[in-house]
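What follows is a set of notes on a single structure, which appears directly below.
With one protein chain held back, the other chains of the complex are shown just where they sit.
Moving on, here comes chain A:
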Amino acid sequence: MNFDFTADQQDIKRTAHDLLASRSSLDRVREAAESGTPDAALWNELRDLGWPGIAVAEEHGGQGLGTLELAILLEELGYACAVTPLLGTVLAAAAIEHGGSDDQRARWLPGLASGEITGALGPADGLIPDAPGAGVVVALDADGGARLVDPASVEAVKTIDPTRAYGRMRADGTGAGEALTGDVAAGVDRGAIAVSAELVGISQRALEMTLEYVKERKQFGTPVGAFQAVSHRCAQMLLYTESARSATYFAAWAADADADRLAEGASLAKAAASEAGREVTASAIQAHGGIGFTWEADVHWFYKRAQLDATLLGGTGTHRARLTRLVAGRRAGAATA
């Protein structure tokens, strides 16, 4: 048993962390969010580093690493709240890699892995992150099927989260497109893990920003972090964040090492991380007092992205219900075996 990253994975994490700290400061995030355009310079740099293809097989131009490495990158992107189309691109790549035919893989993965085109994945009848401007869009149908649809049939939608572009399919795009015939669920579950990892990063950052603030901010002649109401809230934020982290790392490991537990892992991660993201960022605003309610304070970027991420690919309720079914199914299987 070794519930920790390898030395190589630690390296990836550290490098990603440092790079984003220097290239995607919160000032840059604010600039990109307020202008409504992704940070193009950052995206070019991430492309050059091969981030979009980190989990794509080498034969398709990727780095051939696993879901764990992908999760490491996304956690750091969440931590930085970086404004790039990376999430949509890696979600589309995961769906095509696992759900696509040889031909579909050969056609789309090299472009996605190099970042030459960006991708998006989301419900056919709902909000799709990073869909505007994507080169390929994977639409998920309610029955678990997926289709590659014409990106021209996507229209941009404004949400409360200006740190990411969102779109939806125009009504005339329903049912159209080229079906993915492979194991779509295996791709989507990896996507859910990637979103969970982003939520872990968001929670971590919101917690750190809060700790910094409540140590400095004084009321009644005392740092507000010394008031038990505040310190206990911070402790609770840590509990949520670490719970999400445990579940997400387990899920990412299972995706690579124990595919039988992928479905359970993905739902475990998404349920825990969605809850953590919402609770921790809401607490962060509360602990910042009036400042936390202003546009000038950066915590709201994290609150807003956490709200969206929590709904992507199913929220806490959906995944908890799925877990119950999975566990019940497993118990029924054990009883009949």
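Rule of thumb we're sticking to: contacts are C-beta pairs under 8 Å (C-beta built on N, C-alpha and C of every residue); 3 or more make two chains touch, one makes a residue touch a chain; residues count from 1.
The definition used in the following text is that contacts and distances are computed from a predicted model.
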| item | value |
| --- | --- |
| Choices "Chemotaxis protein CheA", "Branched-chain amino acid ABC transporter permease", "VWA domain containing CoxE-like protein" or "Acyl-CoA dehydrogenase FadE17" - which one is the UniProt name of the chain not shown | "Acyl-CoA dehydrogenase FadE17" |
| Sole residue of A:126, A:145 or A:223 that reaches the chain not shown, by the stated touch rule | A:126 |
| Among A:6, A:181 or A:219, residue touching the chain not depicted | A:219 |
| Contact footprint on chain A, counting only the chain that is left out | 126-127, 157-161, 166, 218-220, 224, 227-230, 278, 282, 285-286, 289-290, 292-296, 300, 303-304, 307-308, 310-312, 315-317, 321 |
